[in-house]
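One structure is given below, represented as structure tokens, and several questions about it will come after.
All protein chains but one are shown at their positions in the complex.
The letters A and B name the chains in turn, as written, and every chain counts its residues from 1.
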Amino acid sequence: MDLFELLNFYVIPGIVLGSIYALGAVGITLIFAILRYAHLAHGDLATLGAFIALAVVTTLGVSPLAALPVAIIATAAVAVGIDKVFYDHLRERPKIVTVMASLGIALMIRAVVQVVWGVDTETYSRGIVRPENYFGLRIRDREIYTVIAMLALVGVLHVFLTQSKWGKAMRAMSDNPNLALLSGIDNRKVIILTWVIAGGLCAASGFFLGLNTELKSMMGWHMLLPMFAAAILGGVGRVEGAVLGGLIVGIAEELSVLVIPSEYKAAMAFAILLFMLLVRPTGLLKGKVL
Amino acid sequence: MKTKLLTLAAGLMTATALATVPAKADVKIGLIGGVSGPIAAMAPAMIDAAQLAVQQVNEQGGIGDGEKLVGVVGDSACNPQGGTDAATKAVNIEGVAGIVGPHCSGAVLAAAGSVTIPAGVTLVTPSGTSPEITNLEDNDSVFRTVPSDDYQGRALARTLKDMGYGKVAVAYLNNDYGTGLANAFKTEYVDALGGEITQFAAHEEGKASYRSNLAELAKGGADTLVIFDYGDGTGLTILRQALENGFFEKFVGGDGMKSDAVINELGAENLANFVSSSPVGEKSDSLDIFNEAFKGVGGDPDAIFANTSYDAAFLLALALEKTGGKKEGVGAALREVSNGEGEAIRPGEWQKAKELIAAGTAIDYKGAAGDHNFDAKGDVPGTFALFEVGADGFEVVSEMN
Partner (left out) sequence: MEFLGLVNYALFMAIFIAIYALLALGLNIQWGFAGLFNAGIAGFFAVGAYTSAILTTEAVDGRIGGFDLHFVIGWIGAMIAAALVAWPIGKICLRFRSDYLAIASIGIAEIIRLVIKSEPALTNGARGIPGIPRPMSDIGYMESQVAYLIIVLAVLIAAYVLVERQFNAPWGRMMRAIRDNEDAAKAMGKDVEFRRLEAFIFGAALMGLGGALFAHFNRSITPEAIDPMVATFLVWIMLILGGSGNNRGAILGAAVVWIIWSVSEIATDRLPHEYAIQAKYIRLFLIGLMLQLVLRFRPEGLLPEPLRGDQRSAKGGADH
């Protein structure tokens, strides 16, 4: 197999998939860091975002990319809403209770998608899209958009976290919530902000997954394990780590077909997760061990 | 709160008990399928097709003395837990005299093992294709209107060989449907016919990209990809990614790939080199009659397993006509109405069948999905045809042997 085959059929799909995972993993790692629990409804939130974009496309007839901002805003709102209605009341309890609740929320979000949009497979646009040939590399437009969007969104987030007042407040709360409270940071506002960001990124993740393949009601749930693997691989609390983790998991999944039987492809993400937890739980970029 | 919950539960049960007191002398059959779960997209059409048969029966005189036939829907969720639960409710609460379904082989095995065989209720599955169903010790109470994977896989292998296909690669979904078809295909194509399969690989459903799988499959130089998967699911993704990236020139699918979703999502213009097999009736117009009737009630006749579901329901009704609406003896009656000797009955010809049965004449149902001459184990050999994508949906290319 030559280099181009390797790149075209393994590495490039891996990068695209990895970008999708990265978008979700960033949200997961933020929630881990600031709220200190594993959010098991993250995948299904991505599903919701993808389907909201579908609704915009089908009712308004706009191009999918134009629907993305709407989906981001809507999903962010839903995330904040879920927190207010469900997670907020469990704040005083041990975190594991919220994790359990999030498992139930995952089920609820998925059920809503199935009730509203049905169970058939959908796509944003009909027909097949052949990739363009860039000096031997075969890439489709939408794949470029995916990677660029991921880099852009994460870049903006990075700037926000490092330069802006609220971004610094978030990082403070991630490091030491009590101290943050003492220094005058309104924890509740930070929490809302966290959900806005996580929800928005989820929408982007689901959207690009749907754009590159199809929309199915279980699409987000199937991404949950890889997203968590990515977040833990990169180091909990480290946004760049989540991106790196996402890309690694994506590429590893695609490359795994070369060495293990193809039906076990899904196990790759889990193997990475387990390996990291055993060998280096702080992750590649030295995040927290919660 | 404990007492409140218990009262609620008791109330629910009583309400259900009251609600299910049947109208005078209805004959009920269960329509159990994967309404929720992995095949939720396929189940509604199958249940609709069965209900079409029920509707035709009632329009043309009902069962016996004009008793109404009622199809009671149950959800197996395509797993054994749901299958047994739905079957138990159908048999014990609804008092069905026969069951069409479940749709998934695992649910069939479980429902038969725990409910229908002990209770002596006949079960006809329109889509349970696992060879394991053949071997059930069932006192002649488990039948199917769909051929076992063994048949279809081997028929497809013979057809491809006859049509001159050379090296092929096989991609199959890692469930009982895919593995069954793939293994049967391989046994026939390679061992019996000397053909060559360059790559033979399973895949799980629901992944985002199968390009690496396809790249692996393309090694070895086959120009044809055989896909044993569902056109409503992962099979669509694989076909799409193969077309987009230029893997393979020709594509062959099992009956799971003969789905509208493939045409709708990929476009007929891109599917010129795609054929798929599907069970059909033998050289008769039964399939056309069914297609017209199903379109007439708003159904999509190309929907997977719609024809087998219709046949199962209609056959069950015919058998019940023979037994007078009783569940005992349905198994034997099924054979009598369908085993090759007698006046031909086509889909929808209920009134004619009633008259013949009343006169004691033998009848032989020629179904939309095949003649259904059940063998000793309740299996049907099945005839298949190969379909290509034409201007108006799937069209027959040739019969398969």
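Odds and ends about this structure:
Just so it is clear, a residue touches a chain if its C-beta (ideal position, glycine included) is under 8 Å from a C-beta of that chain, and two chains touch if they have at least 3 such contacts.
All values derive from a computational prediction rather than experimental measurement.
One of A:66, A:115 or A:137 touches the chain omitted from the figure, and that residue is A:115.
Across the entire complex, the residue among B:93, B:289 or B:397 in touch with the chain not shown is B:93. Looking at A:81, A:104, A:127 or A:155, the residue that reaches the missing chain in the full complex is A:104. Residues of chain A that touch the chain left out of the display are 37-38, 40, 86, 89-90, 93-97, 99-101, 103-108, 110-112, 114-115, 118-119, 224-225, 228, 232, 261, 263-264, 266-267, 269-270, 273-274, 277-278, 281, 290. In the full complex, chain B makes contact with the omitted chain through residues 1-2, 5-6, 9, 12-13, 16-17, 19-22, 35-38, 40, 44, 47-48, 72-75, 77-82, 84-86, 88-89, 91-95, 104-107, 109-110, 113-115, 118-120, 130-132, 135-137, 174-180, 202, 204.
Convention: only the chains that are shown with their structure count from here on.
Chain B makes touch with chain A in their complex at residues 36, 40-41, 174, 201-204, 206-209, 211-216, 219, 232-233, 236-237, 240, 243-246, 261, 264-267, 270.
Of all the residues in chain A, the ones that touch chain B in their complex are 1, 5, 8-10, 13-14, 16-17, 20, 114, 119-121, 123, 126-131, 138, 140, 209, 212-214, 216, 218-219, 222-223, 253-258, 261-263, 265-266.
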